[in-house]
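Heads up, one of the protein chains got dropped from this complex, but the rest are sitting where they should.
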Amino acid sequence: MTTSLERRNALYGNDLACYERMVEIREFEKITNALFAAGSIRGTTHLAVGQEALALGMATTLKPTDVIAGTYRSHALALAFGLTPHSVLGEIMGKATGCCGGVGGSMHMCDTSVGVLPTSAIIGGGMPIAAGAALAFQVQKSKNISVALFGDGATNIGAFHESLNLAAIWKLPIVFICDNNVYGEYSRINTTTPIEDLHIRAESYAMPHMAIDGMDIHAVRKGIGEAVDRARSGGGPTLVEAKTYRFSGHSRADQALYRPEGELEKWQKRDPLLVTEQDLIARKLITQDQIDQMKSTMEADLGALAKKVESDPEPELSAMFSNIWTPAKAGK
Amino acid sequence: MTTSLERRNALYGNDLACYERMVEIREFEKITNALFAAGSIRGTTHLAVGQEALALGMATTLKPTDVIAGTYRSHALALAFGLTPHSVLGEIMGKATGCCGGVGGSMHMCDTSVGVLPTSAIIGGGMPIAAGAALAFQVQKSKNISVALFGDGATNIGAFHESLNLAAIWKLPIVFICDNNVYGEYSRINTTTPIEDLHIRAESYAMPHMAIDGMDIHAVRKGIGEAVDRARSGGGPTLVEAKTYRFSGHSRADQALYRPEGELEKWQKRDPLLVTEQDLIARKLITQDQIDQMKSTMEADLGALAKKVESDPEPELSAMFSNIWTPAKAGK
Amino acid sequence: MTAMRVRQAIVAALADEMRADENVIFFGEDVAEAEGPFKTSEGILEEFGPVRVRDTPISEMGFTGAAVGAAMMGLKPVVEIMFIEFLGVALDQVVTEGAKMRYLSNGTLSVPMTIRASVGSGLGFGCQHSQTLEHWFASTPGLKVLMPSDAQSAYSLLRAAIQDPDPVIVLEPRILYAERGEVDTSKVTKIGKASMRATGSDITIVALGHMVNIAEAAIKAAGVSADLVDLQTIIPWDRETVLASVKKTGRLIVVEEAPQSGGWGSEIVATVTAQLFSSLKSAPFRITTPDVPVPFNGGLEARFAPTSDDVARQIKHALSQSGAPQPWWVAEGVAK
Partner (left out) sequence: MTAMRVRQAIVAALADEMRADENVIFFGEDVAEAEGPFKTSEGILEEFGPVRVRDTPISEMGFTGAAVGAAMMGLKPVVEIMFIEFLGVALDQVVTEGAKMRYLSNGTLSVPMTIRASVGSGLGFGCQHSQTLEHWFASTPGLKVLMPSDAQSAYSLLRAAIQDPDPVIVLEPRILYAERGEVDTSKVTKIGKASMRATGSDITIVALGHMVNIAEAAIKAAGVSADLVDLQTIIPWDRETVLASVKKTGRLIVVEEAPQSGGWGSEIVATVTAQLFSSLKSAPFRITTPDVPVPFNGGLEARFAPTSDDVARQIKHALSQSGAPQPWWVAEGVAK
């Protein structure tokens, strides 16, 4: 069995492996969507289609010992950082084999072996936590850094403001990454936020900031790399705004009919898979045939996995009572 | 008996009356401090020495039908906006004659007849409320506007961020006024905030902003006047940063020993009373003798008032059970 | 009487109040253009327009506080909090500001605002989106807290909430949104008044929200004659009705979707015990969820909130023995 760490390590310096992981994410989300439609997944699920380049760019710029606090929309993050499709799908389906033993669900990915802190389903909720992890690294004189990943909509919540200010005043080793995918639920960002370039909010904290093309893994690595280097070398925090697009609806059955005409089509030309394919083909690392082959293999493999996961064991009743408190420590 | 509204109306277009009110505030705070030291005031109290020009500038730029949401440091605000020294001191001393009937205390000033909403003792707490008042005016198509008054320290709390963003996106008729008196409790602003000009935080909301000299009533009127006009004419919110100085300690017995040497002395040259006196003398509206006379009369009058208030009635026991709920409305 | 789903009853109540009083405005995340994540505002923007019906940024502190301020200026704002947990970033505005403004203004201001929030488990939303959290508002003089149990009460309570001059929180069991029921739109509930879902002689069952439906099924399953009190208002709760019922039956069970420790049911049990000690025939007790986060897995979540089977078991116990029964997790040896 491949571990999360092995899957993560396989990505470094291997653009083909990164592309394959992007294909994995894309096909995984198709299956997630289908399983949801078929009633095999409870609750809600937020697809990360469009997040692939950002996720892989982060995964290969950060070390496995760095940590990241993400959101309810973290399937791409989880898979890119190393979690196996089995443990991610297991969690989404509430199985004992899931990364949280099936008690968390689609919104709660976690695997500390590759630095994925429990993702929060509260907007902005993970940001102070990421700042706190960075504080720990600073106090411990560790070279690890912390990342807070959040959406465009999250830049309007108080926790965003407080976290950035705190990180700036304490010069914490952290990178704030805003995945600006243009929408927060059913609202286009311009209806809730009076500025277009969200990264300029860093000025309020005298914090370096930049926008990057979140659809191109090279651009992601370059931008985030700069921020990571700054953080790791004691230069403090950076706010990075990755310009991306949410190709799916917000969650579940959302058809995203509120999108202005032509917008999706425009962004589809920047689909991270497409962008990467063009790059790899140009670099002669892959052919169109191999791409097609890879996709259909992946589809088949994940389809088979989904079948397998469906018959995975459910958590025991006792799981409901576990991992809540440790017993109180005995005193004198 | 003079009403709050009469006291407020007496200020418009009358710079001498404004100066007298500034003297009133200054002398009032001296007495508050003395009463506190003598044990006649319970709890805590936050002196507004240094806030006089800002308070009077706001009081004479806003109309009595406009509203303002202030903080625990609101004695100057209250007196400038019209509340009688009796009702303010009554409240500080917990008397039935206080503006809140003695159940609020020093941190909670209120008089709706002159637009003073209950001041909040929670940092940032009044800001969303002020935005809400502005929302009401917008919906009601009223020409009134709303003001949120808060300290420099408050610009680091989430409510600040959310309130400004909301006001910007809804173009609310509101002016955000930051009284940057250099300190938040015992912390100099530069130890908690990585920028010097706090008003630039408005850029995050594409909101107009400015710094003003908060020690000069004319500068205050000019700056706030512009913002008020914008708000009243449908142009939306403004962030105004009034540069002031907290001449007292944070509260009660704080001696403010943490101030860098010479800082207080530097600011004392910009003492709002001094600045106004120089202006009025230059304009031949008052002489030094009259000033001295006014101060000693005020001191005597307020001293006499304090004696009177000390023997004012305490609230009845039933006051403890009043103004909490209305009885539930009968349904069918 | 009209047949409606609970979420349609909510829309109808809001629309009827907005028609009756132009001071009623409505805002929240995705409630206008998108008509609400749970479709609880279908047609509201269309009928009342963008001045009175607004989408907000993701800023619960900001917009909940804005409702407080707007209410103080004479509007009657209704805000939607998508999941009750989101008030965790905004509780200050509800408990420490909104609920205290009448007091701190010496009675010159009131805060006629309504907060609607979806609550509860059962739909696979996981532990950060499935609680009921009534206790966040407990012990807050100045607030009123309501919870409907069906379409009729969803309609009647919301209208009462909007009409009320104080801040009112309506906690809506999310699991009921799609349920249907008959609604008489002339009925506006009196806040603070419980409603009798069933009447009987042997035992009093007090419940709230969806647990009223669970208790109703349990009473049928147990085949007993019981008073079933649907509290409807949890703060302040209807002491009179509950005390009168227990005086009659001598027995009390509270069924609640809140963890065993610190839920509102203890308030009912403690008050009844203090007032009616000598009339009690057996130990009054609570049937609650265990002290655990709400699990995502379907099988586990099905056991989280009280089930009608388990409530029936405990009702039978109460009628035959004077001591309280064990919760299922103790009875089944799963946990202590």
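We call the chains A, B and C, going by the order they appear; numbering starts again at 1 in every chain.
Quick note on the criterion: a residue touches a chain if its C-beta (ideal position, glycine included) is under 8 Å from a C-beta of that chain, and two chains touch if they have at least 3 such contacts.
None of these values were measured; they are calculated from a predicted model.
Q: Which candidate, B:82, B:184 or B:223, sits in contact with the chain we can't see?
A: From the options B:82, B:184 or B:223, the contact with the absent chain belongs to B:184.
Q: Would you mind spotting which of C:104, C:117 or C:168 touches the chain that isn't drawn?
A: Once the missing chain is taken into account, the touching residue is C:104.
Q: So which of C:28, C:148, C:209 or C:263 would be touching the chain we can't see?
A: Within the whole complex, the residue contacting the unshown chain is C:263.
Q: Tell me which residue among B:120, B:165 or B:181 touches the hidden chain in the full complex.
A: Once the missing chain is taken into account, the touching residue is B:120.
Q: Using the touch definition from the top, which of C:123, C:138 or C:198 touches the missing chain?
A: Touches the omitted chain: C:138.
Q: Using the definition of touch stated at the top, determine which of A:128, A:153, A:194 or A:237 touches the missing chain.
A: A:128
Q: Residues of chain C in contact with the chain that isn't shown?
A: Residues in contact with the chain left out: 61, 85, 88-92, 95-96, 100, 103-104, 127-128, 133, 135-136, 138-142, 235-237, 258-259, 261-267, 269-271, 273-275, 277-278, 280, 282-286, 291-293, 322-324.
Q: Under the stated touch rule, tell me which residues of chain B contact the chain that is not displayed.
A: Contact residues on chain B toward the absent chain are 42-44, 94-95, 100, 102-108, 120-125, 153-154, 156-159, 184-187, 191-193, 258, 314-315, 317-321, 324.
Q: So which bits of chain A touch the chain we can't see?
A: Touching the chain left out of view, chain A contributes residues 67, 69, 99-101, 103-104, 108, 110, 112, 117-118, 120, 122, 125-140, 146, 158-159, 162-163, 165-166, 169-170, 322-326, 328-332.
Quick note on the criterion: only the chains that are shown with their structure count from here on.
Q: Between chain A and chain B, what is the separation of their C-alpha centroids in Å?
A: 46
Q: At least two partner chains per residue is the criterion; list those residues in chain B.
A: 158-159, 162, 165, 169
Q: Among the residues of chain C, pick out those that touch two or more other chains and give their numbers.
A: Residues 56-57, 59, 61-62, 89 of chain C touch two or more partner chains.
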